[in-house]
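Input: one structure, supplied below.
Only one protein chain is missing from this complex, and each of the others stays in its spot.
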Amino acid sequence: MAKDTKILMTFPVTATSHRLEEVRARGGYQALEKALKTMTRQEVQQQISDSGLQGRGGAAFATGRKWSVIQLGDGQPHYLCANADEGEPGTFKDRWILENAPHLLIESMMIAAYALEVRHAFVYIRGEFEGPYRRLADALEEAYAAGLCGNNILGTDFSCDLVIYRGAGSYVCGEASALITSIEGKRGYPRNRPPRLTVKGLYQLPTVINNVETLSNVAWIVAHGGAAFKAVGSAKAPGTRLISISGHIARPGVYEIEVGYPWKRLIYDDCGGMQGGAKLKCVIPGGISTKVLTGEEIEKLNLDPAEVEPAGSSMGSGGMVAIAEGTCMVRLLQVMLRFYHHESCGQCTPCREGMGWLHRLIDRIVAGQGRLQDLDLMARISRLQDGNTICGMGDAAGYATLGILAKYRHEFEHWISTGRSMHEGNLECRRSS
Amino acid sequence: MPQIFIDGQPFQARREQTVLQVADEHGIFIPRLCWHKGLSIAGNCRICVVQVEGRSWVEISCNMPVSEGLRVLTDSELVREHRKATMQFITLNHPVDCGVCDKAGECTLQDYHVAYNGERSISVEPKVEATKFYALSKRITLDNERCILCTRCVRFTREVSQSHALGVKHRGDHSLIRPSGDMPLDRDAYSDNIVDLCPVGALLSTSFLYKDRVWTLKATPSVCPGCERGCSIDVWHRKPEWFVRSLDARHNRTIARVTPRDNPAVNGPWVCNKARDLAQLLERTRADTPMRKGRAVSLDDALAAARALIEQAKRPVALVSSWGSNEELQAFKDAFGARFGCFVKADHQPADGEVLQDELLIRADKNPNGRRARELFGSAPIEYPADTDLVLVWGEGCDFARLPRGVPVIFLNAFLAPENGHADVFFATSVHTERAGHFTNFEGTVSAFSACFSRPPGAVDAEQVFAALALQEVLAP
Partner (left out) sequence: MSALFQSLIPEFERMKQRYPAGFESSLVLPCVRRVQEARGHVADEDIAAIAAYLRVPRIQIEEVLSYYTQFRSEAVGKLRVEVCRNVSCSMNGAERLIGHLCKRLGVAEGGTTTDGRITLSTAECLGSCGTAPVVVVNDQYHENMSIEKVDRLIDGLKGD
């Protein structure tokens, strides 16, 4: 029997369910009140540590551990940034929160700001998210008007201002250090570590950056306690995950699953299998930077890092893409490599040169001028970028490439030797009915 | 004081150091392209990677803080593999312009390619093309294809000269170094340092473009005479074995270029653009013969005439050159200090539009040895007593109209000037690149310069003139 606790998607979405009155009717902002009026900052942090909450942006870093680097009482300003730059292809689950539960994010951020001694917090939202930005901005004005944000929140002596900072079109700004460099009004160039951002971040001051979904769990954890959160999900990854699923799936959308949920059930029961009854070929589990797994492989797995990782992939950003039989994996990789090339910030050598190299190489294969040694060359380029770049994007293209090559090398070999795709270069769903 | 191990050898490090800095201090060479000791850490080239013992990955050493017991390897298999890969990545789109590129012979990319890669490119993709010969300023030409985006130039304009003249536009492998729209690089008095900083042939001095190959030149240590900072410089000129025979022989005695010589006590690794333009200053038309009232005479003749004037003078006045070297100034003091009323002259005044003084290197006094001159001869303003009956003018910058009327003049000058012909006795002198000596800068730091060229025929070292006039010796021609 699969556990099916909901933490975030706990209410039916209507045209008005995001507004403050309805949020409060559902118990919204009680956790903030509890934190500010009955808990110390350390106690709030303790609950987060106890909960075992991990980052839901893709890196799965223990949130409590990240927060603990901030030295309370050090006399320096601390900053908190919510990462709403959601740009990993296949991922649209933070968007769900921004559009449908903006007050959950605001409340959670105020609690986090209290725990971390933050006076100014930011939501970095990707520039293209016009609709989600309007929802969040409206919610923020509601919160300010109701004394839930700004000076003397809920009549306490805790004050925190929240600024929504709009990005302007750069996938790399979803990387934490690039995000804060963007907030500093510059190009979104990632930074080398050391120093850690929790030591020297925004304007060289201690900064915590957390994903929107990660932060949105904070209110529930404070309301129910860290131990209760830890009891949900799995030992390796407590809590739930928002999975945004798309591609050839019949019922795409955002689903909240408790960690450990059977993958097969999500695909076939909740999401209705593939469009037009097509057969599942493979799945990209968590954004295109995670390694692809075949349809047969995923059927035996639960959505738990403890199972997905030994299978050779990762739950990543929760951006799941379901791919039907008859899809050309060469063309799919071409779309991905074109993306990475477009988004490379250009700062460091392996990514700046390597992304263009991979892109031009696969274009040549698609144009019918590939050589068999190109496949080993692509693998070699990927391996040489891995771990050698300033940010994780350098590794990402490599994972996508190596993952697809590992399972579908024969499609590439076919294109190289015949000059044609095994599936006519098709990317769309070949319905069986 | 943490102790770290590099390739198994222990070294005492300072807490604030990085592994790269410790390696540099102890002569262990780790290659680097984007790191420079005068600039912030960028960590983008990735060539400085090292392997921490026990880890299966490499990390950049320019940004690796030292810690007690840290053990790194600078030349393991993994490090070599990654350095080779980095070289493959860097040269992926780099045009093989070596045959026509000014940087050839002193190009870090060439050196590292040979040292760490040595193989041809494994790519068969066409190279990304970009702008060549982009005029970054009137003085600097940029070739974007050769640029490896180390951003040393950008960081220099941001952190050192603070002109904020350069930035990186666009992104990915379409990134381009570009100047700010209002072209402040033209107004950046330190702009040419980016030509030295550039590890490849992307940033080139427009005045030096295609004039020479670096292996035909040698660098002679010298001191810039442009102001009282006295920056340490290298003056580059033709090696004797590369002297041209059939072309104009002036090629053999011209300053090809000037670069900074790193001197932590004076200028660090930088110089201002005036030092770069030294040829303009020192290669003006020269005076080429001793004269008496404009008539060319032999040196002996001129010395005899000068001696006679000095012997009969009762109230001689001397204007001492603030461009004289320590040795020349001492010789002048020995020869005339007792006899003459000496005043230090500022040979050069700031030119129109020249930067007067700033917080970096440039000083308002545009003379290299004023301090030593004033130590020897005082700081009194130039004044001619009413009974002045001889004036000895040494060096440029004298307002001849202000000299007392009818008083004989002995004049020493390196350069062609109308006043040379009006003087009763005139000596054509050498410039400092034609001899060895020392200048003392405004802070009292003494710096040495060596001879780059021989004196032109007809010119004489001022020091020899002073010695001859003092000791009544006949100078050998």
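Going in written order, the chains are labelled A and B, and every chain counts its residues from 1.
Following the convention adopted for this analysis, a residue touches a chain if its C-beta (ideal position, glycine included) is under 8 Å from a C-beta of that chain, and two chains touch if they have at least 3 such contacts.
Everything numeric here is computed off the predicted structure, so don't read it as measured data.
**Q** Can you say which of A:23, A:53, A:80 or A:254 touches the chain missing from this structure?
**A** Spelled out, the listed residue whose C-beta touches the missing chain is A:254.
**Q** One chain is left out of this view; which of A:74, A:296, A:309 or A:428 touches it in the full complex?
**A** Residue touching the chain left out of view: A:428.
**Q** Going by the contact rule already stated, which one of A:13, A:72 or A:163 would touch the omitted chain in the full complex?
**A** A:163
**Q** Out of A:87, A:190 or A:370, point to the residue that touches the absent chain in the complete complex.
**A** A:87
**Q** By the contact criterion defined above, which parts of chain A meet the unshown chain? Give residue numbers in ascending order.
**A** 77, 86-92, 94-95, 119-120, 126-131, 161, 163, 165-171, 182-188, 203, 244-248, 252-254, 284, 288, 319, 321, 323, 327, 332, 335-336, 339, 342-343, 345, 427-429
**Q** Considering the whole complex, not just the chains shown, which residues of chain B touch the missing one?
**A** With respect to the unshown chain, the touching residues of chain B are 158, 164-171, 178-182.
Operating definition for what follows: only the chains that are shown with their structure count from here on.
**Q** Express in whole angstrom the distance between the two chain centres, defined as the mean CA positions of chain A and chain B.
**A** Computed from C-alpha means, the inter-chain centre distance equals 54 Å.
**Q** Touching residues of chain B toward chain A in the complex: what are they?
**A** 41, 43-47, 49, 57-58, 60, 63, 65, 81-82, 85-86, 88-90, 92-93, 122-126, 128, 148-149, 168, 170-175
**Q** Which residues of chain A touch chain B once you look at their complex with the stated criterion?
**A** That would be residues 170, 187, 192, 194, 341-350, 352-357, 360-361, 364, 371, 377, 384, 387-390 of chain A.
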